[in-house]
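Note that this complex is displayed minus one protein chain, with the remaining chains in position.
All chains are identified by letter, namely A, B and C, in their written order; residue positions are counted from 1 within each chain.
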Amino acid sequence: MNELLLAAAGLIVLMVAIGLARILLGSNDVERLMAVQLLGTGGIAALLLIAQATNVPGVEDVALGLALLAAFASIAFINLLDVDQGDAEA
Amino acid sequence: MIALLDLFSIAAISAGTFFFLAGTVGLLRFPDSLTRLHALTKADNLGLGLVALGLIPHADSALSALKLIVIWVLVLLSGGSTSQLIGRALRRGRK
Amino acid sequence: MSLLPILDVVLAGLVIGVAIFTITARELFASVVGYVAYGLLLAFVWIRLYAPDVALTEAAVGSGVTGVLLITAGKRLGALKNAAPEAQPGFAFKLLTGVLAALVASALGAVILMLPDPPPSLAPEAAAAADGAGAGLGNPITAVLMSYRSLDTMLEKIVLILAVVGVWSVGTDKAWGSAPAPLRQQEPYAPMVFLAQMLAPVGALIAIHIFWTGANAPGGAFQGGALLAAMWMVTMMARLTDPPRIDTQWLRVALVAGPAVFLISGLAGEVVAGAFFAYPPSLAKPIILFIEAFMVLSIAAALPMLVAGPPSERPD
Partner (left out) sequence: MTPSVLAGLTGAALVGFGLYGLILHPHPLRKLLAFNLMGSGVFLIFGIVARRGASAGFSFDPVPQAMVITGIVVAFAASAIAVALILRLSAESGHVTLDPEVWTGSNGGDTM
């Protein structure tokens, strides 16, 4: 069972890494933001899986904090992006 | 009963991993930002949701099971709203 | 357990890759995005080192709040898109810097490979502290922070206050006493207001929960305070509130409350238990939780004020 959890976690981390590399290197700011969002979600999923497999206690709380912070970071970046757009229109 | 729960976990976690895979493939293959956003939300909503669902039977207590659900709801909430905002930023950028 | 080492290597590779991106990215915005991603990844490394407390602090303060500080600064600098036409340093200089950096890194690496065996450890003393003055705390890190090294923790709170004073005093004379510039100028869009209204109360609840479980499980005053601070900043970014004027009474009381209560309890320990920062063992846990509650308040007030910056005379 543990091997399976770890395999799933590894696969998710790999997927997220590929997406991250593709987007960070390639394209515009909005897409970079999407990459961070993917990293947040995938990271939380992998974290929960690894924690279950290795028995580190209290990881649900860390994951909760990460979920909050991922939302916080997204809001901050978006805040900045659409302020920029607004300036361009004015 | 235990075996049944394990089977459920394995199925849910595999499905969740599949959605992460699908989301990443979408990010790589879709032609423009809006469709890539569409792919990303699949990983957010279903991927994490199914993984959390699969882990619930293994939770130590009712509280940690509840936390898993709260994590998922938080990600759903923020993912949904920020996608809306990202989409708006994209549309404005294109004008 | 054969998959775990591979995962570790992948994680380390990711951390280094994102770090390189952060350093080499052409634009400031991309580089800050990279830095936030880097902080998240580092949190996972900390989890693998069995340090969930540090992971949470790194994610909250090191990545989240620092990232917001930097993009807010970049926005105010008006240089986020095109940093000043940078004179790119010459190739020889780059090479020299690269060699220097590589030397430092390899020296550090060599030191790490030659660390003494068996490793020195303060764990037994910390355990003694957790049993004695920090009695009843199941989380050894909270015991260290609040009992074994409590003086450090108090001074660190004072550093936070000094930093707030320092940031405030960088403002112009005319602006003294007024509010820092808001974190957003325009009216926010409806989805952002909705998200902030949903997120902030839930987030505050989670922050308090993390503070409370910190006595026995990963979590504690720093992490809870930082999350609470993040939630306050969320409401500021959605313009549900604006940064308060810096001469507001409640703000100043909130900033000073943590260290003040800490110091008074320390002095009281001199009288009651016979040593500075000694707690009577039977009351240790309630006292520590009491002090920590005020620390949470101070951290939650200080971090957003540090991000909001010095007072500004006009809402620009």
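Keep in mind that, in the parts below, a residue touches a chain if its C-beta (ideal position, glycine included) is under 8 Å from a C-beta of that chain, and two chains touch if they have at least 3 such contacts.
Note that the structure is predicted; figures quoted are calculated from it, not measured.
Colleague: I'd like the shown chains that the missing chain touches, ordered by label.
Modeller: C
Colleague: Check each of C:Gly203, C:Gly224 or C:Gly309 against the chain that is not shown and name the one that touches it.
Modeller: Residue touching the absent chain, from the options given: C:Gly309.
Colleague: Footprint of the hidden chain on chain C, which residues?
Modeller: These residues of chain C touch the chain that is not shown: 4-5, 8-9, 12, 15-16, 19-20, 22-23, 28, 31-32, 35, 38-39, 42, 45-46, 48-51, 53-54, 57-58, 61-62, 65-66, 69-70, 73-74, 76-77, 79, 83-84, 86-87, 89, 93-94, 97-98, 100-102, 104-106, 108-109, 112-113, 115, 119-127, 140-141, 143-145, 148-149, 152-153, 156, 159-160, 162-163, 166-167, 170-171, 220, 222, 226, 299, 303, 306-307, 309-310.
The rule is simple: only the chains that are shown with their structure count from here on.
Colleague: Are the chains arranged, by touching, as a line, ring, star, complete graph, or other?
Modeller: Shape = complete; every chain linked to every other.
Colleague: Busiest chain-chain interface by contact pairs, anyone?
Modeller: Going pair by pair, the biggest contact count turns up for A-C.
Colleague: Centroid from C-alpha atoms only, then distance chain A to chain C, rounded to Å. What do you get?
Modeller: Once rounded, the distance between the two centres reads 19 Å.
Colleague: Between chain A and chain B, what's the gap in Å when you average each chain's C-alpha atoms?
Modeller: 11
Colleague: What is the distance, in whole Å, between the centres of chain B and chain C, each centre taken as the mean of its C-alpha atoms?
Modeller: From the centre of chain B to the centre of chain C is 28 Å.
Colleague: Give me the residue numbers in chain B that touch at least two other chains, ranges are fine.
Modeller: 70, 74, 77-78, 82, 85, 88 - these are the residues of chain B that touch more than one other chain.
Colleague: Of all residues in chain A, which are in touch with two or more distinct other chains?
Modeller: Those would be 33, 40, 61, 64, 68, 70-71, 75, 78, 82.
Colleague: Any idea which chain C residues touch chain A in the complex?
Modeller: Within the complex, chain C touches chain A at residues 1-4, 6-7, 10-11, 14, 17-18, 21, 27, 29-30, 33-34, 36-37, 40-41, 43-44, 47-48, 50, 52, 55-56, 59-60, 63-64, 67-68, 71-72, 75, 80-81, 183-186, 188-189, 192, 195-196, 199, 203, 206-207, 209-210, 213, 217-219, 223, 227, 230-231, 233-234, 237-238.
Colleague: Applying the document's contact rule, which stretches of chain B touch chain A when the two form their complex?
Modeller: Chain B residues touching chain A: 6, 9-10, 13-14, 16-17, 20-21, 23-24, 27-28, 33, 36-37, 40, 43-44, 47-48, 51-52, 55, 58, 64, 67-68, 70-71, 74-75, 77-79, 82, 85-86, 88-90, 92-93.
Colleague: Please give the residue numbers of chain B that touch chain C in the complex, ascending.
Modeller: Listed in rising order, the residues are 70, 74, 77-78, 81-82, 84-85, 88.
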